[in-house]
Structures are given as structure tokens and as C-alpha cells.
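One structure below.
A single protein chain has been omitted from the complex, and every remaining protein chain is retained in its original position.
Going by the order they are written in, the chains are A, B and C; count residues from 1 in each one.
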Amino acid sequence: MIKVEKMKILSQKEIAEYIYELELQGPLVDEISMPGQFVHIKVKKANDPLLRRPISISSYDKNKQTMTLIYRATGAGTIELAQQTGDLNVMGPLGSGFPVEDVKGETAVLIGGGIGVPPLYECSKQLKARGKKVIHILGFESAEAVFYEDKFKALGPVYITTADGSYGTKGFVTDAAAQFNIKADIFYACGPVPMLNAVEKLFDKIPGYISMEQRMGCGIGACLACVCAVNGPELYKKVCTDGPVFPKGELVYG
Amino acid sequence: MIKVEKMKILSQKEIAEYIYELELQGPLVDEISMPGQFVHIKVKKANDPLLRRPISISSYDKNKQTMTLIYRATGAGTIELAQQTGDLNVMGPLGSGFPVEDVKGETAVLIGGGIGVPPLYECSKQLKARGKKVIHILGFESAEAVFYEDKFKALGPVYITTADGSYGTKGFVTDAAAQFNIKADIFYACGPVPMLNAVEKLFDKIPGYISMEQRMGCGIGACLACVCAVNGPELYKKVCTDGPVFPKGELVYG
Amino acid sequence: MDKLRISLPGLELKNPIMPASGCFGFGREYSQFYDLSLLGSIMVKATTLEQRLGNPVPRVAETSSGMLNAIGLQNPGLEKVMNTELPWLSQYDLPVIANVAGSMVEDYVEVAKNISRAENVHALELNISCPNVKEGGIAFGTDPEVAKELTAKVKAVSDVPVYVKLSPNVADIKEMALAVEAGGADGLTMINTLVGMRLDHRTGKPVIANKTGGLSGPAIKPVALRMVYEVSQVTNLPIIAMGGISSAWDVIDFISAGASAAAVGTANFVNPFVCKEIIEELQAILDELEVEHIHDLKGRSWKVGETANYRA
Partner (left out) sequence: MDKLRISLPGLELKNPIMPASGCFGFGREYSQFYDLSLLGSIMVKATTLEQRLGNPVPRVAETSSGMLNAIGLQNPGLEKVMNTELPWLSQYDLPVIANVAGSMVEDYVEVAKNISRAENVHALELNISCPNVKEGGIAFGTDPEVAKELTAKVKAVSDVPVYVKLSPNVADIKEMALAVEAGGADGLTMINTLVGMRLDHRTGKPVIANKTGGLSGPAIKPVALRMVYEVSQVTNLPIIAMGGISSAWDVIDFISAGASAAAVGTANFVNPFVCKEIIEELQAILDELEVEHIHDLKGRSWKVGETANYRA
């Protein structure tokens, strides 16, 4: 069930340049059903900024009723979010996530770009818990923007790329995947659309899931703001309810 | 000189129902020239609430570079103000205040209604410091809304009235002034317009000063939002720069 | 709840609160949050003759205290609305106001004729003012003669009362109101969105794929309120008002300006419970103001000498 609740802010800290890690607590966590779902946040009561902000759930702990979000604070709403203390108005969990049950094969590769990295963390943890081998290819703008390298390393190999070459391999995640000749039985990807498109092409032989972004209004399927073009008779699906995670091959890249 | 500066919030506390006392520190205090001036506060950076809020300086300490404001938090901007911590964007000091130099006679009566009470506190302190006897008549809605009774008592006699009779004398400040047969050589008043009008009528034999309120835009005399009708050739004066304090007899009550 | 019960052409409503068209789909999504039977009515998403895919994305952008949208009337088309959406809604005790759109007069007439015969549709809302449809939607909303004729044609085929939704993108909204009144409208709904735009700071290009979009939310409330104030003084038609409503006090404002009922759009996205909460709070406010019925406040902004009772 989708809840709208005041969640308690347990902690909030900057973990990389402009990147914040926010830990929240509340019964909403009980409702999370899979990694890759997101929440829709009303940063504060006033009318500016007006709309909620969609942020992926990066990890969660059902026992403690806690979840962690990681976000980049560079726009009006997220900059305000970084200053909040006390309570936070959160709606969620929303959307479908990354399927981690009944995965065939041994090895999963998780590919994230920038603020697409966060939801892969819980995904990786759950795959690992189910006995899979997990490989991570994470792309960032520059050395200052890198986060969670150690956390991912604790689960499996990590390849970092940076656009400016200031850390790890210079270039894009797909460059690294090709360069290090990564082999896997399934992929999970989240990041900018051109990256998703490139990932689908590179891993065209194995099944996979990708998580999409789109500007949202309601976050629950009512306003038709967040559609994306899909192959198949429907032509359009909604990122907020049909996604944000879609199986490989479903999205039409414009 | 008018400054626009980030002042440090030293403390903020609720001292009566919806009434907050806010202590600020910064070089702006150096510029205050008399009691009854006000500051114009931008509560927070976002566009809602948009405008600054005019609040009187209730008291100040030049040595410590501190000043105290007292305000009622019941509207969008003041409710937000009550939640602020850290810094505050303050413009001021603005307007002319209550003249306390060269006052003729022994005794001053200070008459305040509700959130008109705060600026009278510094006024009373300075009159007392100049050897005057100060009498206070302070009107509030109800017992819960009363504040600063003890502080004023430390300076001189205090008569409290409440509209509902739950504390002090039931009725208006002018009722109390008549009932207790208050005699004085000069009056200072701040409060709702009908109260100011009544005070001017009651104390028609002695000189006095009254402080006006009006909705403001700029706070510095440029936008012509805050005019009030006056006797004399100009017909209109600006509350923000010509006032907020006007000598008795100048204002035309509509 | 007697203080809130109202009666309008075709509509006997438990209360004057309803979601605005396009901001609540056909109710399914919000039915997860509360029982839709609590609502006075529901203005469902615009229905066109054929299915529409709408505009490319991005379709929304945020602005100061507002948002822009250019959904482009995406909807499953008349047939699916009649066979699936309206029957689904009939499980609730909820009179439906069907929002009717099209590119040509014939489309409007065809949709109106059919949808007005659906059992739970108690009124039509003629969307002559959608700013996001290219083939001429906007012309209906800004030309009084065209609007009048369209109203008359739809009125001629509709089984239920017809409310016309006015566009704020006009110089004189009174003229438009009087024109559709002359065309036989039973009521007005106002306002639709103001045409606006947001650019990407860095590229300088429009954020919304459609370039311009419709501005809604608290930013437009002052304009909507003024228009209801103006129109309610010149027509006898009941007005269902919308534009930036997000609280019960906003509703009181619009009723005071002269509206008979109020619709909530954008605010549903911010708080999915908003309609329910407004209904609850209205009751308390009317008690506080010592008002017998919400319509005792109707038009008090411009009626002379009628405020004394309500002064706090």
C-alpha cells in the first residue's frame, strides 16, 4: 500500500560533492516490496518548490523500519531537502522495482551512472543474499562525485569510470564494460537515457532490467506526465507505475 | 545607514500564545537611532512567502550588537519565521521612531495593543533612563496572549486589559486609562488603528506620538504601498519612511 | 453534512468539492487513498472521440508556486471510457462530470451525445479551453461567437446539463461567459490554465516538449479569483471554480468570490488526500464562521453590507 507519512530524519550527510545520504525511519518501510522502488518527497510545506521530488530507495532495513536515499542537491527542491531536519513528508513506496527472484545464471552485472547508482545498492545486496555473483560498473562525472565505492566493493568487484578521467577509467560505463570484457548472465542498469540505450546494445545477448527517469506530477499514475514510449500495442507506459524499472527491449529510445 | 545583512539568531522562544521573542545579533544594531524603528525580514530564500515582513525592534543593546523582536506567528511568513534557526536576512533599521529626547514634563504614559506592545519596551527603558516616570497600559486579547508584564513592571506601573476579561481589567486600553484616571504629560501609543484613534481622543490635552501599521512592499519609500492620509499639504505620507511614528494630530483617521 | 450539500443543474452534491479534470484520471489511482464516495463529484480526464496519445515528453515543468503541463489530452477514447472507466466509477456513490474535448465541432458533438447517456454522468464539462491541443482547441476558448455556437450544438444533443470551461487567456472573460450563457450553457467551470513556458537555463530551450504549457497551481489563484469575481456578477450561471485551490480557506475564497462549488487540480499531486481533507475542514470552518450553509457566503466579496455576521 502507498503511504503518505511524516518520516523521521535519522541522519543526513554529504557523502560526495553535492551528493547527500539521507536516512529515514517510519512504517512506510514496511510496504517496500523490492529494490528499485522510489518515494515522492514534499520538501516543505510552502508552495515554492511546489511539486514532490521522486527519489529512489537506495537501501532499506525492514527490522529497523529505516531506508536510505541518496540524491544530488543541485536544484531548488533538492537543495532545500539537504537542509531539512526533523520530519519529512514522504509518499511511497512507488513503482515497480528490479526483480531479483528467480534469476537464472550465476552472475549479474549492475551498471549505474551518477544518481542512477543509488537504487543498484539494495539490488546488489539482495542478489548477493540470493547467492549471485555481482559485478558493478559505476560511472561518475569526476573523482569528487564518486560515492559508495567501498559499499559496493563489499559485495563484489567494482569498476569506476569518470567522464573526466580524474578517477578510475576515463570514459563511460559501457567503455569500461567493453574494455574489461565483463561477462554476466543478467544486467541491471540505472542512469541517464543515453547510457541505458548503450547498455541495452552492449548486453544484447543477455536479459536485463533498466530503470527510467521522467519528470513527474502525481507519481501514482493519474496525471500522465511521465509516459515513455514502449514497443507493443500500448505505445506509451507510465514511468511512475508501470516502471520505473522495465525489462530490456521494452523501451523505445527516441 | 540601512543595512541588509544575515543576522545571527541567538535565541527564539514562545513567550505567550503564538507570540515569539527573537534575539538577533549583528552590525545592523549599530545603525539603530531610536526606539520604535523597525526591520524588514526575508524569512527564507524561496519565493513563497515572497515579501519581507516588517517587525518593530522591541529592544536593543548596542554593546552586545543584539536586538530583540517580538512577533505574533499566525500568518504564512511569521509561522515560517518561528521555525528559523541559524541566520536571518534582515534589512534595517527602517523608519523614524519614538522621540525620547527633550521630553517636557515628568510622566509619560505608554499605551500598547497586542503586537503594538513590543516597540514600547525600548521606548519606556529610554524614557526611564532619562529620568521620566513611565506608566504602561497594555491591552491583549486574553490572558494567554499577555507578555512582558514583569519587564514593564520593572520600569513603572503596568495596567493590563484583556478583551475577554480573562486577565487584568476587562475592555480596551482607553477604558482602563479612563477608569484609573491616568495623568501624564506625554503619550506614546502603538496598536490597531481604532485604538490609536481612541487614544488620540482621550489624551487630547497632551502631546503624544503614535506608531502606525500599513501593508508594505519595499519598506524604504520607493513603491508607495504604505501611504497614510495626513493633515497638511502633502495629503499622504509613507509609513515606512515618514513613519511609522507620527506626532499626534497628523494622521487622518478614515 | 447539510451545511455542505448543494444543488446545481444536474448535480445534487453531498458537498461542493471535486477533483478537477486531468488531475485525477478516472479516479482509480486516488481510490487507493480514500473512498471516492466522499467526494461531491469528480471531473474525469478529457475524453475525445478517438484514443489520443498526447504530446511528447517532458510534459510537465515546475515554476514558482505553479506547474506547467502539456499532456495533450492523452485518453483512451470515447469507447473505452464508456465501456471501462465509467462503469468502474459506478461502484461509487459519485455523480460524474464528463470533460469533453475535441479538435472539431463534430468531435465534441459526437462525444457529448454518447457520454451524456452514461448512467453515472450527471453533467458535461465542455473543454473549449485546453491550451495544449494544436488543431484549434484554443480558438474555441477565445472567440465568443465560436464558443457560443459550439455550446448550442453540444447542448442540443446532450442528455445532461452542460457546463462550459472557460479559458483565462482572454482580455475579457465576462464576454466569454455571456456568450456561452447565450449559447445555452447550464453552468460555467473556470479557470483552465494560463499559457506559460519554462526554459532550460543552460540550453535556452523549452523544458516542455510542446514548448508552451498550461500554468496551474497556487501561482494562478489570484487571477482565477478575480475572474470568478467578475463573471459571477454578470451571469446567473452557477460557477464551479478552480485555479490554485489547495485548502479549505481557498474554497471559502472562491465561494466568497461568487462560485457555487470548487474543484481541486494540481494540489492532488502534492497531497493525494487533499480533497478529503478540504471537505472535513470546510465543515469546521463553517462552524467557526457561524454560517448555516456554505452558500450563505456565496458572492459576499461583492455583495454590499453582508459581511457583519462573518467578521471574526
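FYI, a contact is a pair of C-beta atoms (placed from the backbone, for glycine too) under 8 Å apart; a residue touches a chain by one contact, two chains touch by 3 or more.
Just so it is clear, the model here is predicted, and its values are computed rather than measured.
**Student:** Which shown chains does the hidden chain touch?
**Tutor:** A, B, C
**Student:** Please identify which residue in C:S21, C:T47, C:S65 or C:T235 touches the non-displayed chain.
**Tutor:** Here the residue in touch with the unshown chain is C:S65.
**Student:** Considering the complete complex, identify which of C:K80, C:R226 or C:H295 is in touch with the unshown chain.
**Tutor:** C:R226
**Student:** Residues on chain B that touch the omitted chain in the whole complex?
**Tutor:** Within chain B, the residues that touch the unshown chain are 1-2, 4, 42, 47-52, 76-77, 91, 214-228, 235-236, 241, 254.
**Student:** Which chain C residues touch the hidden chain?
**Tutor:** Counting over the whole complex, chain C touches the hidden chain at residues 63-66, 68, 142, 169-172, 194-199, 201-206, 211-212, 215, 217-223, 225-226, 229, 244, 249, 252-253, 256-257, 289, 297, 300-301, 307, 310-312.
**Student:** Considering the whole complex rather than only what is displayed, give the residues of chain A touching the chain that is not shown.
**Tutor:** 47-48
Note that in this section only the chains that are shown with their structure count from here on.
**Student:** Are the chains arranged, by touching, as a line, ring, star, complete graph, or other?
**Tutor:** Per interface graph, the chains form a complete graph.
**Student:** Any idea how many Å lie between the Cα centroids of chain B and chain C?
**Tutor:** It comes to 45 Å between the two C-alpha centres.
**Student:** Just the number, please: Cα centre separation of chain A and chain B in whole Å.
**Tutor:** 53
**Student:** Two or more other chains in contact with one residue: find those residues in chain B.
**Tutor:** Counting only residues that touch two or more other chains, chain B contributes 47-48.
**Student:** Which chain C residues sit where two or more other chains touch them?
**Tutor:** In chain C, 64-65, 218 touch at least two other chains.
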